[in-house]
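Taking it in order: structure first as structure tokens, then the write-up.
A single protein chain has been removed from this complex, and every other one stays in its place.
Take a look at chain A:
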Amino acid sequence: MLGKGVGGGGGSKAPKPSFVSYVRPEEIHTNEKEVTEKEVNLHLLPGEQLLCEASTVLKCIQDDSGQHGICGKLVCTDFKIAFLGDESTLDDNEPQFKNKVIGENDITLHCVDQIYGVFDEKKKPLFGQLKKYPEKLIIHCKDLRVFHFCLRYTKEEEVKRIVSGIIHHTQAPKLLKRLFLFSYASAKQNNTATGPPHQTMMFDTIKDWHWELERTKGNIKYKAVSANEGYKVCEKLPAYFVVPVSLSEEDISCFQGRGIPIWCWSCHNGCALLKMSAFPKEQDDSILQTQKAFLDGIYKTIHKPPYENLKTEELSNTFISLQEIQTSYSKFKQLFLIDNSSEFWDTDVKWFSLLESSNWLDIIRRCLKKAIEVIECLEVQNTNVLLIEENASDLCCIISSLVQVMMDPYCRTRFGFQSLIQKEWIMGGHCFLDRCNHLRQNDKEEVPVFLLFLDCVWQLLQQHPPAFEFTETYLTVLSDSLYIPIFSTFFFNSPYQKDTNLGKESQDSQSKPLSLLTVWDWSVQFEPKAQILLNNPLYVEKPKPDRSQRRASHFKHQRQLSLPLTQTKSSPKRGFFREETDHLIKNLLGKRISKLINSSDELHDSFREFYDSWHSKTVDYHGLLLPHIEGPEIKVWAQRCLRWIPEAQILGGGPVATVNKVLEMMEEVQSLQKKIDEKHNSLMAPPLDALSLLRKPTRLSSLFPFALLQRHSSKPVLPTNSWKALGDEEDLAKQEDEFVDLGDV
């Protein structure tokens, strides 16, 4: 319900829209629909404007008692589509995890994926100008929700207005300046109640890069440069970035930032992960020659000490294409955008083959595998790795971030992960605006690259839950935040685009530049109580290192390298060469191994060996973390994908049941701890209050914390489908269990 959903949307007073109820109950009762339309206020954010509305709209809900409708008003603003109705939710159903910005019945305009109309029971996609208006509107959302709005009882005029309004505002191409982001920011300008400081590195100052270089001990070989201040060199690169120390400013500006290695991260052994924008395809021979000469020069610099070996990974041609990702995801998402129960069960029998034919899980596997290959080079072969892609802003972002999540435990903390996204994705110039198609200007550019990355991280998280400070719920709400245009984070193609559009760089703006919200300020979306669900109770902070122990295990690893088959199971999975101790040995070993690896076959073997050897040891959650990539281990991100489907709800079950028990036990332990402390501090202890378990003992469903209990009774969901052909087992199926003639028993 919207009234509950939108609590304090920024704190400004929105104008109350006039509200007239057009319901004629008698008319509806003949259709056996329940009508209770109560006055529900539309909450508007600062700068948000109501565009059109329609009354007597029924929101159709499917539950175990069949379909029923809730009568209300459908509105469209320049920020969202909202349904205002009274769902008379039970007190038990009060959401514990509500979003302060987006209510349960709100759909931001950017979150709309596809709109369908139902004409005489037939579902058709709606585009542009309509000749005929549908009796029902079905909205598929990018966060995989599906809304059904019945317009049969709505006045014709209002139907026309709301349907064409929704279609126009969600489908027509937009100008960047018309994004709600800007209206919101200017309206909010006056009450600049900036949120609490957050420890996420934004990488928009040179200081942040220095800090990162120092943290990863990359500052010996790499330097932060400010050559691109004011975007003098290039509009794709951030104002500040990091390059090898030997690279001259001339080299940087030579080809507008193309063809130069840009530092992503340094490994504990000094090897670095680098990225490079390739030159665009060029016909002119002389230009090709200059480019080649330039590149040769660059490679020469970074092949020399102190950089040692360099391996290049060409991601544009040999890896997954953006087209593939796009096609795959559009098939994949359809599996979850389910209109009704029979569609759910009809697809259930073919579920695995449908899933496979979407190819999405295989793309995830390939990304994870590529990241492991890169890690093997950095970690075992002591080689720098240079990722090359046309703009170095799509697959580069995925692979470099995955490598860091797996290798650098800091990236598995919340602030570390957010800083990583700032560094690799926001400053790395990933075109969020185009990839999310926020402006609806070019459908072909819409590719869920960032979502693919989040799904890869989810795979790691579900395989190694204690290694992450955040939960899958965090990843899910992060994926939802892609479509909320009050945060600037995911609404620009580059830092250049952001800065120029905020008037930071333009001289003529007299007013102070707009300040935009960042998604990392989670208090904008969630109350502190709800934010608890973003923190992983299984995560344990890194214990203080014990120097002597480290050295001991360090020694073991070297032994294991020479005897790959004898694995001592007890040794924790650290990197092969932890810490910056013995450079000489590292180099020797690195060279010996790289000598062994010549043909691609052997390359595969070394990958296999590295992978198998890591998986045969116990996991050190604060060390290197590799995923399993076998078929059964790559799974559907169930929380994100299945959360709105009532048929998929396990009442009182799901993994949340155990996590909840852990949380309860932590509360109990904490309160006991408190009691003990109190007893210590004052022997005249205050009266002890009973153990307060915040959580109600009500059973949660597997959809927690997203959908409310959509099924009220505990009746089971019964599949309504029959067998698919058994194929070659048909003969067996006809047989008797046992060949005994019962005729004369």
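Rule of thumb we're sticking to: contacts are C-beta pairs under 8 Å (C-beta built on N, C-alpha and C of every residue); 3 or more make two chains touch, one makes a residue touch a chain; residues count from 1.
Keep this in mind: contacts and distances are computed from a predicted model.
**Q** Given the options "Large ribosomal subunit protein uL23m", "Serine palmitoyltransferase, long chain base subunit 2b", "Cell division cycle associated 4" or "Myotubularin", say which is the protein name UniProt records for the missing chain.
**A** "Myotubularin"
**Q** Of the listed residues A:Lys123, A:Lys207, A:Lys232 or A:Lys661, which contacts the missing chain in the full complex?
**A** Result: among the candidates, A:Lys661 touches the missing chain.
**Q** Hey, which of A:Ser266, A:Gln291, A:Thr473 or A:Gln649 is the one touching the hidden chain?
**A** A:Gln649
**Q** Take the complete complex as the reference. Which residues in chain A touch the chain that isn't displayed?
**A** Given the touch definition above, chain A has residues 344-345, 348-353, 355-357, 361-362, 464-466, 469, 532, 535-541, 543, 565-566, 612, 615-616, 619, 628, 630-633, 636, 638, 642, 647-655, 657-659, 661-663, 665-666, 668-670, 672-673, 675-677, 679-680, 683, 702, 714-719, 722-724, 726-727, 729, 732-745 touching the missing chain.
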